[in-house]
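A protein chain is absent from this complex, but the other protein chains hold their places.
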Amino acid sequence: MGKVKVGVAGYGVIGQRLADGVALQGDMELVGVADVAPTLAVKALKERGMPYAFYNAQPDNKVSLEKAGIRLSGTFEKLVRECDVILDATSAGVGAKNRELYAKLGKKAIFQGGEKNSVADVFFHGYANYEQGLDKQFLKLTSCNTTGLIRAVDCLDRAYGIERVAITIVRRVADPGDYHRGLTNALQMDKAPSHQAVDLMTIMPHIHATGILVHTPVTHGHIITVVATPRKKISRSGAAECFRAHDRIRVVTIDEGFIGNASFFRYARDLGNPRGDMYEIGLWEDSIVETGDSIMFAINIPQESVTIPETIDGVRASMGMEKDRLKAVGATNSFLGMGKWK
Amino acid sequence: MGKVKVGVAGYGVIGQRLADGVALQGDMELVGVADVAPTLAVKALKERGMPYAFYNAQPDNKVSLEKAGIRLSGTFEKLVRECDVILDATSAGVGAKNRELYAKLGKKAIFQGGEKNSVADVFFHGYANYEQGLDKQFLKLTSCNTTGLIRAVDCLDRAYGIERVAITIVRRVADPGDYHRGLTNALQMDKAPSHQAVDLMTIMPHIHATGILVHTPVTHGHIITVVATPRKKISRSGAAECFRAHDRIRVVTIDEGFIGNASFFRYARDLGNPRGDMYEIGLWEDSIVETGDSIMFAINIPQESVTIPETIDGVRASMGMEKDRLKAVGATNSFLGMGKWK
Amino acid sequence: MGKVKVGVAGYGVIGQRLADGVALQGDMELVGVADVAPTLAVKALKERGMPYAFYNAQPDNKVSLEKAGIRLSGTFEKLVRECDVILDATSAGVGAKNRELYAKLGKKAIFQGGEKNSVADVFFHGYANYEQGLDKQFLKLTSCNTTGLIRAVDCLDRAYGIERVAITIVRRVADPGDYHRGLTNALQMDKAPSHQAVDLMTIMPHIHATGILVHTPVTHGHIITVVATPRKKISRSGAAECFRAHDRIRVVTIDEGFIGNASFFRYARDLGNPRGDMYEIGLWEDSIVETGDSIMFAINIPQESVTIPETIDGVRASMGMEKDRLKAVGATNSFLGMGKWK
Partner (left out) sequence: MGKVKVGVAGYGVIGQRLADGVALQGDMELVGVADVAPTLAVKALKERGMPYAFYNAQPDNKVSLEKAGIRLSGTFEKLVRECDVILDATSAGVGAKNRELYAKLGKKAIFQGGEKNSVADVFFHGYANYEQGLDKQFLKLTSCNTTGLIRAVDCLDRAYGIERVAITIVRRVADPGDYHRGLTNALQMDKAPSHQAVDLMTIMPHIHATGILVHTPVTHGHIITVVATPRKKISRSGAAECFRAHDRIRVVTIDEGFIGNASFFRYARDLGNPRGDMYEIGLWEDSIVETGDSIMFAINIPQESVTIPETIDGVRASMGMEKDRLKAVGATNSFLGMGKWK
């Protein structure tokens, strides 16, 4: 079997990172990316010398794209025709429309968390329910918070059996460079239970989850505190050991310098990671405490990049590239260089 | 028995509010306030026409205070001599030094949360352990977060019996007008367990408490989520009813406009409350969720003013003005106008 | 002549403060306020015991208002009929619609800065062009930044003659308690010249003004730096003296504690001013520097309350209560207690 041909629809915050991630996979070929206008992200692609082929998803904008010096490789339909699977990272709602084209052309697609669940056959997470995504035409990824949260909960669940989780999401409200949304000197509440808890139950129906979400005026990563109630008691050290063995969880301490969410961002920049991105969630070892039989801990979610690995897992599942869950996520991790810090 | 004579040491964020609160108590007399320099707060007192007598706690600053037009009523020692009890709201560490003067003159004193526990005979909360404060010479109040948290936990505990709480504190990092501390675009972690959970166990030793604290770059009120595990199951409506009956808890909903911590501040300003202060904690009815036998909910802590009622309860306890817990807190509430919104 | 009867349309951030300000004027009577729904501001009015009569501007909401316990004094049209002049502080665009009602009933009205200039006969500022507002039916106030800026520029202009100003507006992006707008960890640019500079030229056509506006993620007051070029040189001390004589300008220094915009807010709270409001703009004496023949300085604009005095001046002008500019603004200042700090 040759390389799987992958296209990316929507070259925004997530789409750019999906393209970079796919380009690193030895068993995939990035055919190209598509967007509708000469945004800053598209202009940056041009300034970089067009390492990825660009397809125009909005025929009306052909002139303005060409005027901005963007070399066009064809229409969005052309991109879809040339691919085996499309990673759809368009704005919420657009994916549902694009789905018609994918269905018409018999292509597979993986949607991001902003779309409704009904857009896909399976609501997917690489570690938690990989097998359900096998050979399906349409998958939908969990959102950034849920993706990271499930990594940690699934990790404990497979080792100890989890019955219940109660989460508090301290949510970053915007990404660096966002002006269209924001919050100034306020903490904002969502009605409980938070959708992330509800989503977790869709992926892991054997666990009861609930939680409260508080928006905060920062841009560098969500922090979630988790109270997890297991079938058998988990000790602090047992939990830490479990997390440390996971290739998508980076266990850190405040003492070594990971003082808050912005520390991960700075560290990733200092690592030379493109865009200062980090694929792993962070987990503070010195946040782990016991409460009755339950365990409580805090994780950090790098919202811009955390879903990239699980989306690539989705390519492996939907294309049937690998039947075994651990081999599949292992391949993704290996190509992305995850776990090599240990 | 005549009115109890009360002085306030330290005319900063807390001291000003203590003075205002004492001045409203029909059975207390505010003798005066003391501070060390012509700060903005002291200049505001002058611009208001010196409604409270001012005593100079730093003889070296007599000239600069008089130059700023502050009318001096004497030294700090003079204030202490004229009072039955001093509310000490000086900077952390100064109270321990002042304690020597209080002891020498045989005066009672109530310290704020910044001092070490050893400064006082009893670590005090008006609702949770009023009786332990009766007739004691030195009390220390719980800090702002702990004071508000205990209100809610004690409220459930007396109705249902609470075994365990696990809290997440989303902490405001500075007060409006602070420049000496601050945080910019970051969430900052404290090592777990948070001191507020530890402090709660000191006041309520029959409860196990733990928790995680996250600092956030805002100024208008902490938000705490609480997972409380009771002896017998608490329903959402049972908890809400319980909270609604409490005179220091304001039960609100997102739908009616209490969208976050800043809503309480705006509402208090619109009420015409001095300084836009609110003595009650807020509790979001639409944050209450069940998780197993436990109940989870979110509260808002107005950090500048929340300890005022419990400190005044402390005056009633230490001076033996009232032996009965509920009559004591009821008197404080009545003079402060609490609960009248219902 | 009896007291002038004043109504307030829109009981939001500005409307509430207009009502409070009018209620303090010995020669005006506040007939009542109108709004469309039981917002938090309206609920606060109810919790305060309805000190102002409330008129319902949205008949469809009668039930929800009554359900919220708001006592209704009639319709919006009833309020307008009972008044001589309406202060229209409704959302941008609503005032233009309300204008039809005012015109039909032959009432005067004063609009806030959010409306288009065409809504009014005169674009008005109490100090700069009072005479042009005399006996006019419809006035429109300058916006908060422009109102405060003109106070300072007009002050210098009358003493020295100003030819040109170049301003940099460091704009607060939201009010305390706002969630519908905000900015997180970014400075946002507007295209130059800023509308405030353009507006200044409309009020003071003999001055050339231009400038650049930068939005910043804070809530407590805009800061504007002004480079003012006079006909004859202004010295630092000359400018300071000029500003100090103005009853709507509070000259302060960093050394005495006015470290930034939040200091004014804290000071006003400590003064016991309702809502922590301040009617004066702040002017930092230690920001005044000379550059060639020009003078440069920084002012602080308390955005929620700064337009209240000039709007009340507008009542005096449009109703012809006082022909003399200085007597008119003096009456407003006296009733508002401005200048008494000196």
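Brief remarks on what is shown
As written, the chain order gives the labels A, B and C, with residue 1 at the start of each chain.
The rule is simple: a residue touches a chain if its C-beta (ideal position, glycine included) is under 8 Å from a C-beta of that chain, and two chains touch if they have at least 3 such contacts.
Just so you know, these numbers come straight off a predicted model, no measurement behind them.
Judged over the whole assembly, touch between the missing chain and the shown ones holds for A, B, C. The hidden chain makes contact, of the residues C:T168, C:T202 or C:S334, with C:T168.
From the set C:Y11, C:Y55, C:W284 or C:F335, the residue in touch with the chain omitted from the display is C:W284, counting the whole complex.
Between the chain not shown and the residues C:S73, C:N98, C:Q112 or C:T216, the one that touches is C:T216. Residue C:Q188 is the one among C:Q188, C:T202 or C:S334 that touches the chain missing from this view.
For subunit A, the list of residues touching the undisplayed chain reads 16, 39-41, 43-45, 47-48, 176-179, 184-185, 220, 256-260, 262-263, 265-267, 269-272, 274-276, 341. In the full complex, subunit C makes contact with the omitted chain through residues 163-164, 166, 168, 170, 172, 185-193, 208, 210-212, 214-221, 223, 225, 227, 229, 254, 258-262, 284, 286-292, 294, 296-298. Although one chain is not displayed, subunit B still touches it through residues 173-174, 176-179, 181-186, 188, 217-219.
The criterion applied here is as follows: only the chains that are shown with their structure count from here on.
Between subunit A and subunit B the centroid-to-centroid distance comes to 43 Å (mean Cα coordinates, whole Å).
Averaged Cα coordinates give subunit A a centre that lies 47 Å from the centre of subunit C.
Counting partner chains per residue, subunit A has residues 185-186, 188, 217-219 touching two or more of them.
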